[in-house]
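Only a single protein chain was left out; the remaining protein chains are all shown in position.
Chain lettering (A and B) follows the sequence in which the chains are written, and residue indices restart at 1 in each chain.
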Amino acid sequence: MAKNLLEIRDLQLKFYTYEGIVEALDSVDLDLKEGETLGLVGETGCGKSVTGLSTLVLVPSPGRIESGHVILTKEEDKKIDLLKQKDETLMKIRGDDMSMIFQDPRSALNPVYTVGNQIAEVFMHHRLKELCQKALDEVNKSIASRKGGILTRFERKALNKMIKNPKSISLKIISRIPLLNRYKRRLKKEVKKESVRMLREMRIADPERVIDMYPHELSGGMAQRAVIAMGLACNPQLLIADEPTTNLDVTVQLQILNLIRELKQQYGSSILYITHDMGVIAELCQRVAVMYAGNVVEVADVLEIFKNPLHPYTKALLESIPRPGKEFKSIEGTVPSLINPPAGCRFHDRCPNAIEVCKAVKPKMMEVKKGHYVQCHIVSK
Amino acid sequence: MSAIIETVALKKYYPVLGGIFRRRVADVKAVDNVNFTVYRGECFGLVGESGCGKTTLGKTIIRLLQPNAGHIYFDVPEDVQEEIKKEQGNPKSEAYGRLLRKYDIATFRKGKLQQLRRKMQIVYQDPTTSLNPRMLVKDIIAEPLNVQGIAKGSEARRRVVEVLEKVGLTERHLYRYPHEFSGGQRQRIAVARALVSNPEFVVLDEPTSSVDVSVRAQLLNLFQDLQKDLHLTYLFVSHDLSVVECISDRVAVMYLGKIVELAPTMELYNRPMHPYAVALFASIPIPDPTVKRERVVLAGEVPSPINPPAGCRFHPRCSKVMQICSKQEPKLMDIGNGHFVACHLYTQ
Partner (left out) sequence: MEPKGRLKEIKAGITPTIKELKFTISRIKNSPLSILGFAIIIFFVIIAISAPVLAPPVCPDPFRIWQDEFTIGSARPPGSSIFIDFNGAQALKQGYTSHIFGTVEGMDIYYACIWGTVGAFRIGFMVVVFTLIIGLIIGCIAGYYGGVIDEIMMRFTDIIFAFPGLILAMALVIALNRPWDIDNGFLALIFLVPAAIVIAARYGFKFSTLWSVALGFFGLICIILFRNILKSPSLLPMTLNLTDLDKVLIALVIVGWPGYTRVIRGEILKVKQEDYVEAAKAVGCSDLRIMIRHILPNTIYPILIIASLDIGSIVLLAAALSFLGIGAPYGYADWGQLISFSRDKIYAGRIEPWKYWYTFIIPGLFIAVFTLGWNLLGDAFRDILDPTLRRK
């Protein structure tokens, strides 16, 4: 029985806007097992993106996480609640243990820095010691082969200091003096090697050329690969993918999905894949969670959810996928405004089988079959 | 079936300015030598990836853009079509020139173009940006009536309410701003604006791309109902292949400014012939985890339309490339059943 890598319990998220308090997430419960790809499906406004952001504790104001737990299981079964951590701890975790890739690669990349620069940033933040060590090995090699002079020995001293205390003041001063800051060049070389390696892993044909390109010079697919490179640079345990292929062409989408599948096997990360496209879910995910209006309404195996959807919303969602020859079925009504969400089950006014209790009491998530959880009064009876 | 739109050798290039004096140094060949016909009353799907020129083609056909070369014939009666085909032999003749000036909308200028606008309309992709955020809904929809002098005052108002009800909104929605509506409702307002002047031909430029899956079905139902009620002809431009499959009668696949395959929908989706079309249809994700499809992964990226590859534009990425493909451009040939392909594999 695989253990849970990520556990979200009772997450409540509210946005305090001018028009009122938007109850974006209402007691969201989610489990992500180690090594699996969990798909998070839902329409616009259901809260799937903010769930992903909440996992990284990156919700923008005016949003505020009211209550709940986001428990990450690090190595050796150490569990930490991310919502209770300090900013410094979170900064170490983000990018290293968990990372995120976003929907629009062009806006996820900073347009004034090259791709190589941005991947290097991830390495410099999280893997500084290892890179310094590698640079140090290079320096030692050249000293041993008598190729270096006084400056090289100074570089060794500087790199040693950097390993011990990257924030020391003397390093700051040294880094500004022209000849003495050559150690930075060695470091940059190591970083560049790592970045090129990452890009090559992303199946980019000519990584040395791409590394010096700016985001606007790249096509959508390439830019998305660069973003994925940034996300996987430090081999995180959890990768959160927020609709990474929605803006891409269909053939490029296939390339990226294949890439994600291969990388997952190679790196062994777990993926939380957020999307609204059921086809991609069927391609990529092992388990599926369906969200509606800030609630997780159904969680099940991917085969199970397509064969036997239990929640009325899931059923309606699968039926509304356009199929040739059949008439188009849509879901009646519109998504309720989350400023004054309907009482009880939030789907009750659009549900064809709603009964009295649905209007009053919010249903609990019940395990109806093995591994198949539904939040619905009718089904849990 | 009578043809409502017929394009002959249609070209639309965007100039690339460069150099000190910003001269035209190159052209983005967005639409390059496109020939096809849309029949009255059908829904014609136009698919392709980004940068293939499908949106440009749609906008050029309704003369929102000025074509660089080629002819577009709109609603030309059968006998005149015969005449034009006859006269094509001697393009410098007086009769040919006269016919062109009368029927070829690529030559139309201000006055005749204004009259044309009544009959051809467009619905844009993103309803948030295609509706003026500072105009009330009633003004947005009444604008075509005012500008083209179709109706004024209370008559205009009556027609606006009429068309609003056709798209599923009510009179209450007249006095509101677009941002007060949801995405699906805004798209309906855009459709209402397109339909208020009673057009015959409507270009739908990715109308369901920016709306949710559940709203998509509502919009598609709306399009089908309106087509039946008002006898419209659609040009449905989209990159979403599954949506096009459901709503179109015939579909054309575009690549780098050229149509590479054209066929009735069922025929095309079941038996795609052009290697690009094959790869394209094979990459649609299927919402059914039990189906294992053969995945043809198309390597590489779409080349730039400024310098398209010589010969067949797809040949650098084609898995079945032959010698002739890099030298000669294949023409769109009829291989029976109304199925046209532009590929040397089938034109031996």
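Just so we're on the same page, contacts are C-beta pairs under 8 Å (C-beta built on N, C-alpha and C of every residue); 3 or more make two chains touch, one makes a residue touch a chain.
Being a predicted model, the structure only gives us computed values, none of them experimental.
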Selected from B:5, B:62 or B:84 as touching the chain missing from the view: B:62
Candidate in contact with the missing chain, chosen from B:4, B:174, B:256 or B:280: B:174
Given B:44, B:124, B:201 or B:314, the one touching the chain that is not displayed: B:124
Chain not shown: contacting residue from B:2, B:93, B:132 or B:328: B:132
Touch residues of subunit B, complete complex, unshown partner: 21-23, 62, 64, 113-114, 117-118, 121-122, 124-126, 129-136, 143-144, 147-148, 174-177, 180, 190, 193, 197
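Here, only the chains that are shown with their structure count from here on.
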Subunit A and subunit B: spacing of chain centres that average the CA atoms, whole Å: 37
List of subunit A residues in touch with subunit B within their complex: 43-44, 219-222, 249-255, 257-258, 276-283, 302-303, 306-307, 316-318, 320-325, 327-331, 334-335
For the subunit B and subunit A complex, residues of the former touching the latter: 49-50, 182-184, 212-218, 220-221, 224, 239, 241-243, 245-247, 265-266, 269, 279-280, 283-290, 295, 297-299, 301-302
